[in-house]
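What you see is the complex with one protein chain gone and the rest in place.
Then we have chain A:
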């Protein structure tokens, strides 16, 4: 009897809702703030376009010229200042830069990732490492390369150190989060049988998170490839990026830029296909 009375009480306040319109998302502070922000941003965008100083600039003419350039780049690519073999070699150099920095980063990040995972280390150590990592990641890779260029000089050395540095920061975060996914109970079970920290790490933590680790590492490899192209131009680290820089700002050869772009695109697609295959293999295993 008592229970039934309580049930009636519970359903009473909900009943009046049925008569009015039912909102699925009640208006709260967060929703209002987001709405206002978006409105202000769109108004500012419209105003900005309106208030640009276009001078003698003709929009249609400019668009046509841009498309003409794009046509030259992508439909009439050719290699003038170097051969196909050279381009292939330079792509390999860029891939090498990406591979080396990812490898260095991964090795260092495994160790610090373990210390950064809250379930494997103390709260304080984890906080310190995560704080430092957040700082490292907040500064873009290019900037790190330029910072290290002060000591190492502009070139491949600075590029390797700077890219490794940022990769470490990125991978520590990714790894430590995959480590933290592991059920606390598994660690407890091994601790209860007298296993020590290293044994638990290698027998339970890493086997459980190896798929995440591999897919994160590969993602970083793809990022590092893109960064390595940019580094070839910006930091003189060599590789296909440097040739692109030469083609665009030295020879002003748009057709060659097109050819190089296709090279990079092809490599990126191959990497992507490779990544998909690895992921499928890991899922099946």
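We adopt the following convention: a residue touches a chain if its C-beta (ideal position, glycine included) is under 8 Å from a C-beta of that chain, and two chains touch if they have at least 3 such contacts; residues count from 1.
By definition in this document, contacts and distances are computed from a predicted model.
> Consult the UniProt record of the chain that does not appear here and report its protein name from "Phosphonate transport system ATP-binding protein", "Beta-ketoacyl synthase-like N-terminal domain-containing protein", "Cytochrome c biogenesis protein" or "ABC transporter".
Matching the unshown chain against "Phosphonate transport system ATP-binding protein", "Beta-ketoacyl synthase-like N-terminal domain-containing protein", "Cytochrome c biogenesis protein" or "ABC transporter" yields "Phosphonate transport system ATP-binding protein".
> Which is it among A:26, A:85 or A:185 that touches the chain not included here?
A:185
> Identify the residue among A:195, A:214 or A:246 that touches the chain left out of the display.
A:195
> Per the definition of touch given earlier, which of A:152, A:204 or A:268 contacts the omitted chain?
Looking across A:152, A:204 or A:268, the contact with the absent chain belongs to A:204.
> Suppose we count only contacts with the excluded chain; which residues of chain A make the list?
These residues touch the chain not displayed: 183, 185-186, 188-196, 198-204, 207-208, 210.
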